[in-house]
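First comes the structure, then the notes that go with it.
Note that one protein chain is taken out, while the other chains of the complex remain in position.
Presenting chain A:
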Amino acid sequence: MEPILKGRGLVKRYGRVTALDHCDFDLYPGEILAVIGDNGAGKSSLIKAVSGAVIPDEGDVYLDGKKVNFHSPIDARNEGIETVYQTLAMSPALSIADNMFMGRELRKPGFRGKFLRQLDRPKMEKIARDKLSELGLMTIQNINQAVETLSGGQRQGVAVARAAAFGSKVIILDEPTAALGVKESRRVLELIQDVKSRGIPIILISHNMPHVFEVADRIHIHRLGKRLCVIKPDEYTMSDAVAFMTGAKEPPTEKNAA
């Protein structure tokens, strides 16, 4: 099967720091791929390279087998790739609805939208509210609240809701549950399954091994800026995975064993 999103020989250097070192990457249609690795292993750099947020110094990215050159996250978004970045990428002073529709605002129908370019606030607010409710983010009282007045977890919830609402081809989640409570984490995991059942593949970066082993179809283990190996969660234990990613144990020899 052809990977839906593929990276080959990706290199990204920040000055003298090498974040990605000839890294390969494969995401297959309809799967949940977890990416795990130590802090600073280069996981975020990898997903930024495939989502247009950084332009790799070397290497190629392929979408549906065709080489793509994303120059900005907008390019990737236009291809249906939606990302929740670790930093969440939200404008603190703007409202939840404004943030959810940033860069794809809905305009009023007719004259006011076409010529006065007026935004359709009620519609955007309604959709935003629905998406948050789907995620179980019931503690958000006011959809016009500025994002800076939300708790860290609520903010993360809004970012996840935004990606889930708009992703049509690939959804990338960089530590989406790091700040979430028990209930909200569970909802995000359910949401991930839900998105998968819609046929959309997901990249999930997480340090939470139980979560990873629960939802992932395959686990990409990242170490020192490259893919060390890919394992299947039912063939290895969590402690094996941790041992591989920290270098305590040799990885399985065939790189694409899984």
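Keep in mind that, in the parts below, a contact is a pair of C-beta atoms (placed from the backbone, for glycine too) under 8 Å apart; a residue touches a chain by one contact, two chains touch by 3 or more; residues count from 1.
In this text, contacts and distances are computed from a predicted model.
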| item | value |
| --- | --- |
| Name under which UniProt lists the unshown chain, selected from "Carbon-monoxide dehydrogenase large subunit", "Quinol oxidase subunit 4", "ABC transporter permease" or "Tryptophan 2-monooxygenase" | "ABC transporter permease" |
| Per the touch definition above, residue among A:11, A:68 or A:94 touching the missing chain | A:94 |
| Sole contact to the chain not displayed, among A:133, A:168 or A:246 | A:133 |
| Residue, one of A:67, A:117 or A:232, that touches the chain absent here | A:117 |
| Contacts of chain A with the absent chain, listed as residue ranges | 53, 72-74, 77, 83, 85, 87-94, 98-99, 102-105, 107, 116-119, 129, 133, 136, 138-141, 149, 162, 182-183, 186, 210, 213-214, 238 |
